[in-house]
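Sending over a structure as structure tokens; questions will come in a sec.
A protein chain is absent from this complex, but the other protein chains hold their places.
When the chains are written out, they are named A and B in that same order, and each has its own residue count from 1.
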Amino acid sequence: MHNFEFLKPSTVKDAVAALDTEDAQALGGGQTLIPAMKQRLAAPKKLVSLGGIADLQGVKISGEVVSVGGSTIHAEVAAANVFSGLKLLAGGIGDPAVRNRGTIGGSLANNDPAACYPAAALGTGATIITNTRKIAADDYFQGMFTTALHEGEIITSVTMPVPEVSNYQKFEQPASRFALVGVFVAKYADWVRVAVTGASEDGVFRWSEAEAAFSASFSADALSDLSLDACGMIEDLHGSKAYRANLVKVLAGRAVSAAS
Amino acid sequence: MGVNTYIEACGIAPSNFVGVLGFRVGLYDAATVRVNATGNISVMVGAHSHGQGHETTFPQIVSELLGVAEESVEIVHGGTAKTPFGMGSYGSRSLAVRGSAIVRATEKIISKSKKIAAHMLETSEVDLEFSAGAIRVAGTDKSVSFGEVAFKAYVPHDFPHEELEPGLEESAFYDPANFIYPAGAYACKVEVDPETGKVKICKFTAIDDFGNVINPLIVDGQVHGGLAQGIGQALLESCVYDKNGQLVSGSFMDYLMPRATDMPQFTVDHSCITPCIHNPLGVKGCGEAGPIGSPPAVVNAVINALQSGGHTHVTHIDMPMSPSRVWSAINS
Partner (left out) sequence: MINVKMTVNGKPASGSVEGRTLLVDFLRNSLNLTGTHVGCDTSQCGACTVHVNSKAVKACTIFAADADKSDIKTIEGQANKDGSLNFIQQAFQDYHGLQCGFCTPGMVMVAVELLKSNPKPTEAEIRNYLDGNICRCTGYHNIVKSIMAASGQDVSAIAA
């Protein structure tokens, strides 16, 4: 790993200022960035740890909205009294030690095509709040490892409207424990959102046909006439495109059954 | 449900025989047993222990033969510059071959001890019996303890040095008369999720005949670890190369090491004991049983589950039977 300057500011303002140089990068829990730096896939000259900023920590539940601070670790979300789909998702990320370090901000900023949080954000229609603006989840995810974030922009919190019912079904890639496919389903008074991770070469996406079908009838049977085009799915040693397309449908059905 | 029975030729191996097969080594093994003046014992062996528990099992052998406490026996290993030349730990051979060498060397210690005791007790060694850490004149209450003999061996003020050497240290090289033949029957119960192809092992039972068992806890542990390797091979583990010869399962992100959640609670049983007839311990090897016995049991179980679930066209799936392979087989 190449060496770098290390800073750990205690305010967002100082962090933003520290990030305002070339080759500076934010450090969340490091559960993605540190492995990437060991492989020299990333080689920042300056790392700005967000772990010392109290304002970025914690889960707030107020009426219809759950707000999660950008540096909140997965274990804290899993232990909080949040809606069931989110609790399940956070509690199923990686393993206990990963959940004790990895943060929602890091996960969403990284936007790994097999990561879990993007499915919750897109599946609830979350708002990603940064030091400068609010970004709707529908505008935020722009393909695998690509987001609407600008250089040096920090995710300060994520707000999610609380669904009536929700569920997350994850089929683990058996080595990494990431999602081979993960499907998040959230039912609101007037609509249903279905977000899929792990499957597509374009990263997390909404399966609009399933959303329409579930909005009409919130049951696994509603999917029976649907099929997902396998073209554009990821193919690797753990599964073919057709296999992933199948998993999306199976898991979407199971998520609805488990939620209702 | 899948069943598999196996018999393995291991405990390699008679040097004469492997010579005929074209091996360019002999497959004996060796041990030096050094009884120190204080009575504690060092056993030098030419193979390394890296978790198989040689340091526990080998002292049990010496302790039982000499009637000394296990704690007083130390196993020295880790470099053939300082230990007798050995052929290594593999092929389920450590106990059957090296353990037998330890027996032979310890027998030499007993015989030398009798010589020393005969001198101390002013009797003939043929009248002596060695048991429970002491050497007795048969039919009398005259005896010397093993510790006294050891001390005498290193303080030989009155030895007839032409006939009796000081010291109490012996080596033996043991070349097995035959392979050993552990055998077993393994059964595995699985559930297959036909929609995803995921296989869950519900129950796994492994019954082996390892001959005499010296340390049941260690033998069970060897089988547990072996089962995980075999189940790993059947369901998870493989080195995958792409078309350009690049290893694509090069880290644990892609190489599927079995985790605790992939494994069931095992049932193992070693109560069927048919002692090996040609080594002095009557032992057979247990190190490789698990990975030999388990993969066919798992594969048979998966095929049986699919067939009894109506997918009768599935008669074979390549290992590792990953969810995607099982799903593809169902849908082929």
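Before moving on, here are some points about what is shown:
One rule holds in what follows: contacts are C-beta pairs under 8 Å (C-beta built on N, C-alpha and C of every residue); 3 or more make two chains touch, one makes a residue touch a chain.
Please read these numbers as outputs of a predicted model, since none were measured by experiment.
Contact with the chain that does not appear here is found for just one residue of A:Val98, A:Ala230 or A:Ala258, A:Val98.
Set against the missing chain, the residues B:Ala177, B:Leu217 or B:Ile277 yield one that touches it, B:Leu217. Contact residues of subunit A toward the unshown chain are 1-6, 8, 27, 30-31, 34-35, 37-38, 47, 49, 51, 75, 94-98, 100-101, 176-177.
In the full complex, the hidden chain is touched by subunit B at residues 50-53, 216-218, 220-221, 224-229, 251-253, 257-261, 263, 265-269, 290.
Note that only the chains that are shown with their structure count from here on.
For this pair, subunit A with subunit B, the centres built from the Cα atoms lie 49 Å apart.
Residue ranges of subunit B in contact with subunit A, taken from their complex: 195-198, 236, 240, 248-249, 252-257, 262, 322-324, 327-328. Interface residues of subunit A facing subunit B in the complex, by the touch rule stated above, are 171, 174-176, 236-240, 243, 246-247, 250.
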